[in-house]
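Missing here is one protein chain; the remaining ones are kept as they sit in the complex.
This part shows chain A:
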Amino acid sequence: MTKLPTHTEKKLGLVIDLDTCVGCHACVTSCKGWNTQNYGAPLSDIDAYGADPEGTFLNRVFNYEVAPADGGSSQTVHFPKSCLHCEDAPCVTVCPTGASYKRVSDGIVLVNEDRCMGCGLCAWACPYGARELDYDAGIMKKCTLCVDRIYNENIPEEDRVPACVRTCPAGARHFGDLGDPESDVSQLVAERGGMDLMPEQGTKPVNKYLPPRPKDTLDKQPPKALETVADEAKGFLGWLDKALEKL
């Protein structure tokens, strides 16, 4: 039986800053690149240069225009989404063959590609829609947190982070052990009020999101009238100024 571990030695995950993410999709392309070059099989693309391209991605960026339900200004949120490596991952428990599993050593949720038969039940069970059926391989693929990169001693140390983190030009993605309260990512989460995605689902995602700051309050507080910064001219110059204005 594939059981979820009650405790993992680490909780490796991502912290994504929705305030600084500019939606450039650099993380998407670097993820696709790394996982196509180094995965068991390339992430498939269907009709890549046609009118309706489709493909398998382990990380996607969604763009929302959201408005608070109680009114107020709407704002655009660029929302990168990938597997959140949940502590109580439903994709693991529903997998009939045990192909999905969560590692005790670092908490990463992975798919054993030799056991997956592509039934799709994990994609149903995942409340975040973070799993994708690879059309060519016929099996489920998902974010591995670049497990073939973060422990790889053949690459420079600064590169031993997930490809999406290494490439983000806005510095909106952070990687680390969220089980260690002293880690940079844990402190960042504490400082910025990092949030779980859909906490009501009870999946206890490891990845955290840093919420966007409110962008403007123009609708609620109209701008004040500009104050006069120069004194009005008096005497001869004042008379001359008025005379010229009348012209």
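We take it that a residue touches a chain if its C-beta (ideal position, glycine included) is under 8 Å from a C-beta of that chain, and two chains touch if they have at least 3 such contacts; residues count from 1.
Definition applied: contacts and distances are computed from a predicted model.
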Just go with whichever of "Hdr menaquinol oxidoreductase integral membrane subunit", "Voltage-gated potassium channel", "Phosphoribosylformylglycinamidine synthase subunit PurQ" or "ABC transporter permease" UniProt uses as the name of the absent chain. "Hdr menaquinol oxidoreductase integral membrane subunit"
From the listed residues A:G33, A:P181 or A:G202, report the one that touches the chain absent from this view. A:G202
Given the contact definition stated above, which residue among A:T8, A:S44, A:S82 or A:T144 touches the chain not shown here? A:S44
For chain A, which residues reach the chain that was dropped from this view? 1-3, 44, 46-47, 54, 62-69, 74, 77, 79, 90, 93-98, 115-121, 123-129, 131-140, 197-198, 200-202
